[in-house]
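A single protein chain has been omitted; all remaining protein chains appear in their positions.
Now for subunit A:
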Amino acid sequence: MLKKTSPISVILVSSGSRGNKLLFRYPFQRVSENTSSATSKQRSPYVLNTSGDSIEDQDGDSRFSDIILATILATKSDMCGKKFELKIDNVRFVGHPTLLQPPHTPQANADASVINCMHNLSRRIAIALQHEERRCQYLTREAKLMLAVQDEVTTMTETDGSPQSPFRQILPKCKLARDLKEVYDSLCTTGVVRLHINNWLEVSFCLPHKIHRVGGKHIPPEALERSLKAIRPYHALLLLDNEKALLAQLPLDCSPALVRLIKTCSAVKNLQQLAQDADLALLQVFQIAAHLVYWGKAIIIYPLCENNVYMLSPHANICMYSPLAEQFALQFPGHDLPSMLAKFSLPVSLSEFRNPLDAPVHEAQLIQMVVWMLQHRLLFQLHTYVCLLVPPIEEEPGLREEEPPLVTRVTGRSLSTPSALSFGSPTSSDDMTLTSPSMDNSSAELQTGGDSPLNKRMTETLLASLTEHERQTILRVPAAQNPEDLRLFARLLHYFRGHHHLEEIMYNENMRRSQLKTLFDKFRSVLVITNHEDPIISLFQTPPD
């Protein structure tokens, strides 16, 4: 629910020698709140306050007068420097009391991670304010202004008799007040906050819960972080905005590495190639990529190539009236989204999707459409996973009929050997020999040269992790008679647990797709193969349970 990630208001409270003061709050209290609270419904004390109530009670905060807010939010000094959390009925206050001044952000019943993020924001603002206070007493000056306006308004009310909100008057006079208003507005809409405290210190923050929404649910930051940690050099970064738009959003003093990366990145380039082309260390590329993903500006995919197989995402909105359909029609005149999506009802590879007889221009457009659909989370990619499972002891594999052919793709055709892409960069992501894998990932390079005792021993060691029955069954496979094949099988054994897809094995072991497929086929009586999305990056296409 969108409301659960938006704050109810932003409050600034101070506690000092002159007592506790509410300096500013936004949105302002409605002055006629006395009458409205009288008509609010009676609550039986035994009714459970469910999260549903907090949505109707958006103005719950208006039940709290300025004075009481000042009292409850101005904490004692031993609560300073730490997260402050207070819940009153169904309103929750989160802040970071700072020995100078505490900004607070109240909220409805919300996820613990949303509260943590809000606290993070409070803390950042507090740190910036503390800095500016030390440097030029910024906060004291702003506080004086706010209190002065409040006093003015109080005297005016006493003489005129017409109640007014002091905070409304504060806004035009006080930059800090405007900043706090902006925090509130930004959090409620885009979830991205960017401020310049005292026109000097930048505070930027994003609420991942607002930014990362797939299929109506948000992706929790913890899941996001887990996925980001699992990114590999063979993954690629797909920008969600076009390059120009993205560059325009960056602050003036942003790192040149970021700019270079954005300019160099492409859907067909993996992160390793990106590092080389942008002249950056791989680690730096990882960090910048993670940063862009966290801010909702990019997602992680497997780089586009001929052999990639895509399928319609179960969460894709295929309704003919969806805003996506309209956008697609504008972007690609003459084509309609549902027809395109229907083509991905069965898994289809990029090479099948393009018609080689079409003019090259048309071909390029088809690729752009695929990129567009990936950006809008309509497609996901299928990968092949392998698992070692030997037939149980009672069964003699020889007595069984011939195993059904490995179902590696639904069409049943074997994949063609990788060819260089005819679009984009000259290197095909499928041709892994161009990218050298990190040595600690590939298993030990075995000596070439047949059946040497060293090789035999190595093979035996690798197979030693299996049970006797498993070992025997594998050795009985006809292909095991060929020592090269057996050696390769043994070397790749640790990938056959269903957690490493084909492309990962190719990258780590510096092998071609065709080599692997042939091996799988030879040993199909002890292997089971399936295709599904990569659970690590599927986070971006489908929300986690």
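Definition applied: a contact is a pair of C-beta atoms (placed from the backbone, for glycine too) under 8 Å apart; a residue touches a chain by one contact, two chains touch by 3 or more; residues count from 1.
Here, contacts and distances are computed from a predicted model.
Engineer: The complex lacks one chain in this depiction; which UniProt name from "Leptin", "Golgin A7 family member B", "GATOR complex protein NPRL2" or "Histidine-containing phosphotransfer protein" does that chain carry?
Structural biologist: "GATOR complex protein NPRL2"
Engineer: Which residue, A:Ser345, A:Thr461, A:Gln481 or A:Ser514, contacts the hidden chain when the whole complex is considered?
Structural biologist: A:Ser345
Engineer: Touch as defined at the start, partner being the missing chain; which of A:Val285, A:Ala298 or A:Ala316 qualifies?
Structural biologist: Touches the omitted chain: A:Ala316.
Engineer: Out of A:Asn120, A:Ser351, A:Gln365 or A:Asn531, which residue would touch the omitted chain in the full complex?
Structural biologist: Counting the whole complex, the residue in contact with the absent chain is A:Asn531.
Engineer: Mind listing the subunit A residues that contact the chain we can't see here?
Structural biologist: On the side of subunit A, residues 45-46, 48-49, 64-65, 67-68, 71-72, 75-76, 78-79, 83-89, 109, 112, 311-314, 316, 318-322, 336, 338-339, 341-342, 345-347, 385, 387, 389-392, 400-401, 404, 407, 410-411, 497-499, 528-535, 538, 545 touch the unshown chain.
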